[in-house]
Structure formats: structure tokens, C-alpha cells
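Structure provided below as C-alpha cells; questions to follow.
Apart from one protein chain that is not included, each protein chain of the complex appears where it belongs.
Up next is subunit A:
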Amino acid sequence: MSAVMITRKVTRKWEKLPGKNTFCCDGRVMMARQKGVFYLTLFLIVGTCSLFFAFECPYLAVHLSPAIPVFAVLLFVFVVAMLLRTSFSDPGVLPRALPEEANFIEMEIEAANGNVMAGQRPPPRIKNVQINNQIVKLKYCYTCKIFRPPRASHCSICDNCVDRFDHHCPWVGNCVGKRNYRYFYLFTLSLSLLTIYIFAFNIVHVVLREYRNIFEHVVSLTPHCTVLEVLVCFFTLWSVVGLTGFHTYLISLNQTTNEDIKGSWSGKNRVQNPYSHKNFIKNCCEVLCGPTYPSVLDRRGVMLEDSTRPTPSDASAASTYKSTNPVSQTTKSSAPLIPNEHTPEEAKPSIGAGTQKSTSSPKEEKPPSPTSPNAVAPAVIKESAH
């Protein structure tokens, strides 16, 4: 057996991932497609802090204390680190179902629905689960072909289902979900502190300078950059501090922005939040001090292309394999699931039609698209069957 050496670069799994994400640094960085507002955020933070370090800090270090710029530097580094962590990490994207899994779920749905009369609309695909003695409805995602886990939602901007979906934030250029929510919260919190800090010391600087000038009968005009910094900080304060307060409230109740907007747990007739521990401290601990969940996407895994296998017309993710995966799928497995003696009679003829049904159904029902509290996001399409 002669080995043919093909000199081509290795294909990593991130290159074939469906969804509207952009990847950098060979799959290490994952962001949404629109990054313009993220660059603005970065520019505002770095720009304002640079002005502060260049113009205010020398004066304050000499006339007040050298600890002031030192603390400002530490805070600035923390803010930027949190911003980059939130923006660059996988928010908790759920990979789409491979064809076999999608077909298996279709079979289960067909079996559960029974016979649907011709021309009649099939019932909505919902699964009921009991969590902490409350009934929670799991919805089927037509794009990802899975029943969404509880608290997961499909982001239409990134075109992915995200676990514990909070919202899509254009300011960080990424979704906020299970994996990066704590970094997002720490970003808003530390940014609030930084803004208050810079704002306060700008005022102190202006007061000190004017006081000195009056004492020495020197005329001076408050430097332009100080005014600029005060303006930026003033407007940032109202939005960021408000947002931090809102998220602190959500964390104490163990709710997501998405659930709050949809009113999932509010109102008398609605189900009470089954995830809350009914204890402020416990809820905070779970969200902020819980384990760090790993990414299930395996962006940097190497893809093995099976040359004997024809390219499937279904999701491109079907051809991804981890290099250690022992199962090499033959052509036979790309065909619809073979019914065995346990398949209910109604499901058997519909198995072949199952793949056609799942591709045509997105035209009938739109997947729900959540909103972002930071206004720049596009218009929201409210789901009708809720």
C-alpha cells in the first residue's frame, strides 16, 4: 500500500461550522459577524483611559498619591481582559444535530404525533419535561434540528442555538450565554467602577487645578481632554451602571435577560422559575462561582475527510469527525435510518420523507429570535405559538 502525500493545509472543524460566526487565530477566537460596535467599545475604553493616563495621572500622582494611577491601570487591565474574554469565547453554542440524530428525533416525533390527516397542520413540536416540580416546555429548533435544552435559545444574528441564552450584545460583538455570562457581568461591573473612578478623579483634578490657580492668581483653561473624558464618562455611567444593576437583579433571581423579556416566569398563571434556589446568595454563587463549562464545539479539532464518502447534501457538519473517533461511517449510514422491528408502523414510510420534511418546515415556522437590550440590534420577530 503506497502512501500518497498530499501537501495541503490541515482543515480544522471551525472552518466547516454552520452558523454566522467569524473565527480568528485559527479557531481560537469566535465572534459574531458584525464587529463594528465592538471596535467602538474598545476605542472608547482605550481612548478615554489613554487620555486619563496621559493628562490627569501625572498631576494626580504628584499632588495626591501615586496609588491613583496604579489602581487605574489594574482596573483598566481587568476591564479589557473581561471584554476580550466575553467577546472572543464561545458563549455556549450547541452544535447542530448530525443526520442520524436528526432522523432519530424525527422518528420519535412522528411516533408521538400519530396519524396526521392530509391537509391538516401537524401539531407544534414541543416536549414537556418536569424540572423541580414545574412543567417546562422544550421547543424544537428547525434550524439545528434538536429539541432545545431548557434555557437555551436560538440567536438569529449568529444562527446558533446557545445554552442559557441571555442576549446578543453588539457592544461585545458576541452572544452572551452560559459560558461567558460571568465575564460579561464582571465586564459591566468593572467598567462601571472604572467610569466612576475616572469621572471622580477628573472632577478632583479640575477642582485642584482651579483652586491652585486661584491661589497663585494664574489663569488657566481646563484642558479639553478633561472635558472630553468627563462627557464620555457621564454618558457611559448612565448606561453601564444601569445595565450592571439590571444584571445584578437578574443574577439574584437566577433569570436570563431572554426569560425576563419574554416574561417566562412572571405572572400568576405562569410557571415559577424552577432554576432559582429562592436564596439570593445561592443564586449569585451558582452564576458567578459555578464551574467553568468547556466548549462543546471543538473548533480546533482536525477534520478527517473520508474520500470514499459522497458529500452529504444535508448540514456540512455531518462530515466532521474527531481524529480519535473510532467509528468510520460507511456510505450505508448516510442513507436514512434503517427501520428495525421496533419502529412503529406509521414511522416507516415517513423515514425517507423525513429529511425532506425537515428542510421544508423552516418555511412554515420561523425560529424565535431574541432581542438585545442594547438597542442597536435588528427588529424582533415575536414567535406566535407561545
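In this text, a contact is a pair of C-beta atoms (placed from the backbone, for glycine too) under 8 Å apart; a residue touches a chain by one contact, two chains touch by 3 or more; residues count from 1.
Following the convention adopted for this analysis, contacts and distances are computed from a predicted model.
Asker: Out of "MTM1 protein", "ER membrane protein complex subunit 9", "Mitochondrial ribosomal protein S22" or "Golgin A7 family member B", flag the one the UniProt entry gives for the chain missing from this complex.
Answerer: From the listed options "MTM1 protein", "ER membrane protein complex subunit 9", "Mitochondrial ribosomal protein S22" or "Golgin A7 family member B", the omitted chain resolves to "Golgin A7 family member B".
Asker: Decide which residue listed in A:F78, A:F199 or A:F246 touches the omitted chain of the complex.
Answerer: Candidates A:F78, A:F199 or A:F246; residue touching the omitted chain: A:F78.
Asker: Just name the one of A:R12, A:R125 or A:R151 that touches the chain not displayed here.
Answerer: Residue touching the absent chain, from the options given: A:R151.
Asker: Applying the definition given at the start, please give the residues of subunit A touching the unseen chain.
Answerer: That gives, for subunit A, the contact residues 77-78, 81-82, 85, 94-95, 97-98, 100-101, 104-105, 129-132, 136, 138, 146, 149-151, 163-164, 183, 186, 274-275, 285-286, 288-294, 296, 298, 322, 325-330, 332-333, 337-338, 340, 342.
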